[in-house]
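I'd like to ask you about the structure that follows.
Every protein chain except one is present and positioned as in the full complex.
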């Protein structure tokens, strides 16, 4: 096992990794920007090194600074957390060149999975179901009609050069396709100087469902089941759960096997997440893979009892999966996570500042991951998430009720947080029913406005 | 289910019960003394009623005040927590007479189990192993020799009227018995005016092991496995664990069955704990039963996933056990609890006062039950326990390492706490080996003094 | 509270506002002040000695535009506000307040009545027992704070009496 690990991150995930290292007897080195001098990840690490000014680009994202810190602290390995340098293949390569173990997959795999179309092709080859669509640019109206026929309506036409909805059209049948194709192409040409279009199956009300995996350096892969992450606002997840009510044990096992095979093929190691969209009929399509620990890993930990960060460390140290996870993976109960952000709960404006009172809920089935504290500062430079509140219960009902109880006992003063927003979501009928999709927050906020 | 419950307690257990009620949609009424006006159990209950001045005898132990509060708040039931009125059969009777459900066993059973010799006889009849000894007073040297032969050496002679070690002798063989018998009797007569003696088997290095049970009002009883509670100082538990390394699955099952039968016989209901001593050979002897929820119930909750306080509420509301615990009881991993007391960690003097900083640890496998907070007051009138830190891991090793990590992140300023004491215990070889008994703390403190 | 105390308090509040202090507790002999600023951000507490602080405040300028919405101050000392010194008879038990010995009967005492020490003022019912609450002061009944049939806590004021 490693003797000393540098944590190239901040906030709750830095503290999460420090805690895992401490429990394993590994010395920890925190790095921090000048804005984070009084942060708990600095306080609770064995050593701490200031690596730059507040802006991430000059500190946490500054590869030479991080590597220099690792060298002067003489560490064996670097844990990148999530975000920041965690999916930066160049950083992983510099680590390798510097003889420091990067706790993540090999840079080649990170790079492959970071390229959306490569990832798609890789998964397609491994027989993971992917979102059907044209294999590249559509040359003509006629080709568009053919693709649409094989993909199945509704389909969505997207500008290759596009973004922001321009050059984008949803087509529900063959009759309207030629007209929409021409409109979209003209619009794309006008907007981006390139009228090329491609096509994907359009899912009206998709769910976001993802599978957690562990893979070692010896070719062993294990699926730890799925998470339901459809509660999002502007593609930012707000609430995550495990397991998903939509995944039957049979589907879980089947998909687990497919994923296992696909990752064995590409030589993946580390913890990782395979993200899917699920359509209204329960069919599931691969969209992308994340090659790092995720914010929402805790809900999987709560239901499986497996410590994912420790697993990452042990995998990176060369251990085999069967020595890390010694009994069959079993889902116990239901877990839900709320991301508590320093934001206005209605306007979503960021709310940096000094926390004047901070009382975290505790008791049965409640877990809080945070690096904040009373008198702590939320700097304006970074992500607004200040805490994760995770509740576990024997079923979804109990987990939801526990979350409502815990939210009511979570006191943060001095700044705004999204706690009141979560309280409203947990009182919402649609949310409680479990029958929702990624458009939930739009509908919910509309309902709130009307009320 | 109950509409509204009064919690006749304070501190962490009051908050624990309030949390359980909230999660079940039950309204809560806190009662408080003038010293607890700003306590979290007051803040987080739906209603709160001041019932008297700081001294417990005039507030929390004041039966008319508690019952009056229950009446003016119009509650269906009273949860007594632990300590205070929880094993007061008279209080349970007044509740019954006032048409308020007492969340505990019927007063007759509380009374029976509160009388140590009655409890012993009851358990003996139900074939629960009890500590062997003379059935009452020993008339003569000769009778003493006969009893000692049947009980087995070593034995301990105790004065019937005695206490404080006087009139007490440990005998290791038949040769020394007559002399010691006469010494003890003379000493007892001189000290208490009564020379009568009785005899018990003497256990040199006992372990304290207890079984958690749930029983409903329909005659169903269930054992939830054991807890190891040998880490005590002056008969006060400091650290508790579940499961015990000393109890094999076979012994757990056998004892569970015996306990089940015994409680079915006496018509017990509620959560409850059967306390045993274990001798050096692993033989186990009943000592007493507690007819309430216990401080250390959390470690059982962590390994079984069963919410014991909710179970109490549902039992009291008349539900059947098989609707409360729906799947077979299964022990997952290992849990340890540290009682964090407001005491000097070496001198054990109580340390009341204002808490100026309070940072509780969080993260994977960590549970904190507390009613304290930054700026909170520890009044000098009550028990010194201010928090319970519970850590769960896949095995005892992980649970211990997690506890060390969590203790290092638990910051309390303004008062003294036993956190540094726990840190030393968790670094102690004897403790870590798991091979200890109720004399552990004496040896440990001796070692500390020497070091 | 006399004029100079009020002036001190005003200055204190200015001082606290200017310093963005959210909560403030102060005690000096029989005077207690507790101040909590509403608005956003809130909280954070500290304790001072009034004797010193009031002297300090003398020179405090009303500087700094603190993000404070409103200020509230009240004396929590036993004998009432800016009013005259009234004595409060408090409930020694938890129970239900009754102003008269039986339904329909007239009240034990009326506003304006002169009462003696030991005179029954009301009943607090607890566990079906009617507990007569006696006055612990002689004087004029100025206010009946308890409401017939309503619950009272331990220590809750029942009557305000002007001692004589």
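First chain written, first letter: the chains are A, B and C, and each begins at residue 1.
Keep in mind that, in the parts below, a residue touches a chain if its C-beta (ideal position, glycine included) is under 8 Å from a C-beta of that chain, and two chains touch if they have at least 3 such contacts.
All of these numbers come straight from a predicted model, not from anything done at the bench.
J.: For the chain not shown, which residue from A:7, A:21 or A:67 touches it across the whole complex?
T.: Only one of A:7, A:21 or A:67 touches the chain omitted from view, namely A:67.
J.: Pick from B:4, B:354 or B:424: which residue touches the chain that isn't shown?
T.: Going through B:4, B:354 or B:424 one by one, B:354 is the residue touching the chain not shown.
J.: For chain A, enumerate the residues touching the unshown chain of the complex.
T.: Counting over the whole complex, chain A touches the hidden chain at residues 34, 49-53, 59, 64-65, 67-69, 71-73, 94, 98, 375.
Operating definition for what follows: only the chains that are shown with their structure count from here on.
J.: Compare the CA centroid of chain A with every other chain's and tell me the farthest one.
T.: Of all chains, C has its centre farthest from that of chain A.
J.: Which integer distance in Å separates the CA centroid of chain A from that of chain B?
T.: Roughly 43 Å separates the two chain centres.
J.: Approximately how many whole Å separate the CA-defined centres of chain B and chain C?
T.: Distance between chain centres, rounded to whole Å: 42 Å.
J.: Where in chain C do residues touch two or more of the other chains?
T.: Residues of chain C touching two or more partner chains: there are none.
J.: Would you mind listing the residues of chain A that make contact with two or more other chains?
T.: 357, 375
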